[in-house]
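Below is one structure. I have some questions about it.
As you look at this complex, bear in mind that one protein chain is not there, while each of the others sits in place.
Up next is chain A:
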Amino acid sequence: MNISLLLLAILAMMVLAFQVGRNRAVRVVGGHSHIRHLHSLPAYYGYYAALWVGIPALLLVLLWIGLQERVITILVVEQLPPSLTVALSDGHLSLLINDIKNLATGNITSGKITSEIQAAADHYHQLQSFASIGLWSLVFSIAGLGMSIAWHRTQPAFRARNRVESILLLIMILFSSLAILTTLGIVLSVLFESIQFFQKISWTEFFFGIQWSPQIALRADQVGASGSFGAIPLFTGTLLISGIAMLVAVPIGLLSAIYLSEYASTRVRSIAKPILEILAGIPTVVYGFFAALTVAPLIRDWGEAIGLTVASESALAAGLVMGVMIIPFVSSLSDDVINAVPQSMRDGSYALGATQSETVRRVIFPAALPGIVGGVLLAISRAIGETMIVVMAAGLAANLTANPLASVTTVTVQIVTLLTGDQEFDSAKTLAAFALGLTLFVVTLMLNVIALHIVRKYREQYE
């Protein structure tokens, strides 16, 4: 509350500084008619002043927020009578501090309120209001200082535009590196957790073991106390479902792309293409319950009608629905590359007496093939990483099988099940999720890099 008010005040001061800076710039050269004597437009002097007022003040607030609590706590603890603290462990001390804080802010405390604690709470309260007053006055004086610097620098020859632009550039660089650093942080944390996992479980077991049952016993003497972490069944399950999905998505996506870009009239195209792309807009959770509640029972009924045993959560159901979900991926990427094949290729082929289908098969398709392969690779990485559909429709049993009618599980499903519910954060079971995540990340990253490389190379061919 206090802080948001302060931020508002800083904002107001920045607006004010902008006005003052701009007017000052105009006045320095002697009125609006002489503006061309200024190096930059007057507004830039305004921005310059606003930045000088705002940025140091904001930095100060940030710093203050980070340190205030700690400094006050140290001061309060120092003031506590030694009789109270001398025999306390770290944990009890922090409990005590908590009590003091709660008392100071008027919340319920856990222990009995002695007079010492009451005194400390009062002290705490007092320090806080000091700090608040200190912060406000410091912010105002820093803002005033900034304003006066900007004021003095506002001279006709001063290059306000260049200054403002370089500051903005700096801010942009800061924010974009923030995004990159976040990504890096995620990758590193996954990496470190995985390293912890591989210290508990050998990587050969993880990558080559064929038994997946990540149960860790509650008591050490329980039967089957050590789970087994062979991820092969997960990999094969993922491959099986992705494979089924690609079997659906690639032919349908490709043929519809060829039809839409080569055969369809513009009218059909203008209607059919958006409809196809709607498929990409359906939330995956909707696909998930469609797979679990409609497709899976249907497949089981049909299978049983012809005497097959079908698990109620079959790889086939999940794969089919995932394939439908990926169709628009394949088709719109293929459509792009097919359209990128120059018309002159088609003309050249027609002029030799080729029919439309010969032209498509022998000229356009081969020319577009690298791009299509790139698109398919992107679709595969999408399929491997897909979670919702498989969580809802593929089941949890880590069977090592190639039978599409059986129930299998995937890497993503296992990550979800490993991390839902109450977990210890350093058990092999939880850490296994990170190892799986890292594997998934590396595989999809590789697929994406290869795919992008292929697509880009192909693009260059005609430019």
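In this section, contacts are C-beta pairs under 8 Å (C-beta built on N, C-alpha and C of every residue); 3 or more make two chains touch, one makes a residue touch a chain; residues count from 1.
One rule holds for everything that comes next: contacts and distances are computed from a predicted model.
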Choices "Pyruvate:ferredoxin oxidoreductase subunit delta", "Glutathione S-transferase", "Phosphate ABC transporter ATP-binding protein" or "Carbon-monoxide dehydrogenase medium subunit" - which one is the UniProt name of the chain not shown: "Phosphate ABC transporter ATP-binding protein"
Hidden partner chain, touching residue among A:I275, A:A305 or A:A351: A:A351
Residue ranges of chain A at the interface with the undisplayed chain: 265, 342, 344-355, 358, 362-363, 366-367, 461
